[in-house]
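Here the complex is missing a single protein chain, while all its other protein chains stay put.
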């Protein structure tokens, strides 16, 4: 069976295929009386939109979102919000040559193994086009979280080229086509990706997403831990193969006293001397920034010939001629942000109204 | 709110605190007519049981599991299976000194921030003692999956000491106290951990879990992807900070043609020339071994003094005197196996009866 | 919060308001390879469609359904099916007079109490227009259940005029505008309803829905019992105030030996001498026909003046001038059928592959 919804109280259901008439989602559980219009969603979609540089797919979709329900006189009503984006720039014939073949590294073969049928046009349901609706839902999640919670992301590695964290600038992120926080890395990536694109190949990447201003207390132990839900959300994004929180894999190399974040009060406010934990302890937010990183594999749709089989079981060489991103990591930045926003909105709605003891003490 | 259940059709609900009268779980959704007794669960618990070497906590719990329901005349009946383990070796007074303080790196403070109350004895609900019930549930999951699916794990890194994969031996895993697959690494780890233990400190680790024989087709795209559910399951284990599938973070450094796993038929059986994907494509199992790695941070309960505050907001130094694992990664191996078994059993029950097109072709 | 999905493995999410641009639903969990097109859904919608007699609302909606996803080359793909119906015949100005008033018996006031905002046009989300999507989803549910399961319903009571069960004819149900199985009752109802309609009033009704050919074993005790899920499904239909299975309330008056259905084998087939149970024992289907009845209250939107208040808390008289059904029970017949189909499809998917002991014996 399939499962196309995520979240509990803030619940998003997406639908649609890459080359169908439209894609869409239903956002259920948005509180009432929040000002909402297409104008508040569209800018986030524009960040993810294809065709904005030579390093993302040349499929040129305006990705204009329409709100079909749940809003009355400019405000949410508490009823489900239906969002729809029409597909306008499909070129399905690009895919006729892979209709009967399986692209290595792609979901072609597993969809066929599971369902016995697949919409081969542009990857059908397995296409990253679905992530547009995550971004749209994330825009609504941000409105629920309000201005005090601030979520942003950056691309921190392409191939083996990692940014220098000492040069991190959030301003720089907005200035280049890579969401890169390190100005000196931009040109290096440009050169690298040009070579890869011209070779008809692709490359992996690492994204970091940070949420600041998250109140302490979000997360539902033991099996709705905030970090576990974030891990699931990120791993559900196309091409993601790894997720880490705070120190992540590096925590394996640390000793207890190195990894623990000392606690103190500063002007009556709970503070930590470091953030190895990435803002989550025991599955519950601590009030520190939540820091998440995830890795995406290289796009599997490439021009480089790949040994494979067709649906008759015969050996074939597969070349994927469609329009693809040489590095899906770039457009994964707004998607990662959106997923974090959705998880936080869900836990925020679950947590609402609950006040912990320590909260009272530090407000004395 | 809390959330103490995981899984959909195979649904496990755990309960209990470290120093309460007992811990337990309810396993709902187990199919009927499966032979089940305490004897089939106990061996897995014994693998996780504390007090088996100088490198795990000296709390000596027999961890004898009792089945209270769901089994009749030696077979499951399809009704919920209630499992219970009595706590027998609590030493709650160990914790009186931290009753009013917050251990840095520990869930003490976030539980208090969320709930306004915490059972400080041994970490209460946030204790890794809860993972005993995951192992018990995992034993039932294995029985559902049957003999054709084979799940096992190993410890592959302690601190910065990584095993050499060329020396990997599953037989070796059973022979040493670390679940270490590299015979030459065992002594090195022994020395390393002895030093850390004597220093009253702790260290992180990396675990790898592998499932062989998993049929193709498990996983429920888009938001019940097999890898996403595995990521959530692993990240929900105490102290886990990172999860990866197949190449994981290394996929970021690869090019498309390096990362794709070429497909071919061998004797009519679907085969892949490599397994960078870790057995999952598009969130659906491909029939290859599923390969998962996760990192645990160092135990935060250490004898090394840590700067912190108490519940009055005063600065204190925290030393945790209880009995703790210098490396929780060791006992996390059977827990990681159990979580993978539970996720697979859940998806197996969801998938049952579904047959894909390609399955038919390759069985011609 | 709101909750606009129902079902577990066959999961339907509806959205849309009476006077918004469209209504729709997402059907998630439909198995792949089922032939599906608009033509297979539309006939069921036409049965529920308004404006077909003088006894249903004169709002004349063509209710043309569009499939936006989940179908490829005429077959379902296992991915979510998005259905959409455009609203074309709204007359929102009808509602300007009740925009600030609360219709007694209507959800106006409770939506405002809960959400602090309401789309007053035609009842907004609380409108029975939403049930069109239930019928559309039910059409897909029927395709999953296949031809061996046969679901049909009838109107058996309007006001205090009950049909005579001895004259029950399923053929007659198709012939009259009431879905009435008793030919002699049709004219009586016609007269009765004409009087009520002319008086600007409305009247309640009782519907009976029957599913034949349901295999034994559907239902998930204890809290996913088939009868409990049916009760929830029916009670969720607009205006429904009561649900009963088999003997229902009449069971209260029976003695044990009167109510029990004697069991026997007929040609190796499990049989029952009667069906007081309505096809469900212990929450599990027995293989007998499932018999459900539910009552709908009279439409609360009437021309008869009602004492009420407005949103300022002032006393007002409310007259509802929109186009309404004098008896919503008529159009509730296809809706009740659809809900039963959806519940059965959900349990059918959960049950698939399970075989009970007795099933084997009787097939010897």
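By written order: A, B and C. Residues from 1 in each chain.
Note that in this section contacts are C-beta pairs under 8 Å (C-beta built on N, C-alpha and C of every residue); 3 or more make two chains touch, one makes a residue touch a chain.
None of these values were measured; they are calculated from a predicted model.
K.L.:
Using the definition of touch stated at the top, determine which of C:68, C:98, C:117 or C:132 touches the missing chain.
P.N.:
For the chain that is not drawn, the touching residue is C:117.
K.L.:
Mind listing the chain B residues that contact the chain we can't see here?
P.N.:
The missing chain touches chain B at positions 1-5, 9, 11, 13-17, 20-24, 26, 28-29, 31-33, 68-70, 72, 75-82, 114-119, 124-125, 349.
K.L.:
Kindly note down the residues of chain C that lie in touch with the hidden chain.
P.N.:
Contacting residues on chain C, toward the hidden partner: 1-6, 14, 102-107, 109-117, 125-126, 130, 157-160, 196, 201-206, 216-217, 219-225, 227-236, 238, 241-265, 268, 270, 272-273, 276-278, 280-287, 295-302, 304, 306-309, 311-313, 315, 329, 350-351, 354-362.
Everything that follows uses one rule, which is that only the chains that are shown with their structure count from here on.
K.L.:
Pick one for the touching-chains graph, please: line, ring, star, complete, other.
P.N.:
complete
K.L.:
What whole-Å value do you get for the distance between chain B and chain C if each is reduced to the mean of its CA atoms?
P.N.:
45
K.L.:
As a quick test, compute the distance in whole Å between the mean CA positions of chain A and chain C.
P.N.:
Taking the mean C-alpha position of each chain, the two centres sit 39 Å apart.
K.L.:
Please output the residue numbers of chain C that touch at least 2 other chains, ranges allowed.
P.N.:
Touching at least two other chains: 9, 31, 79.
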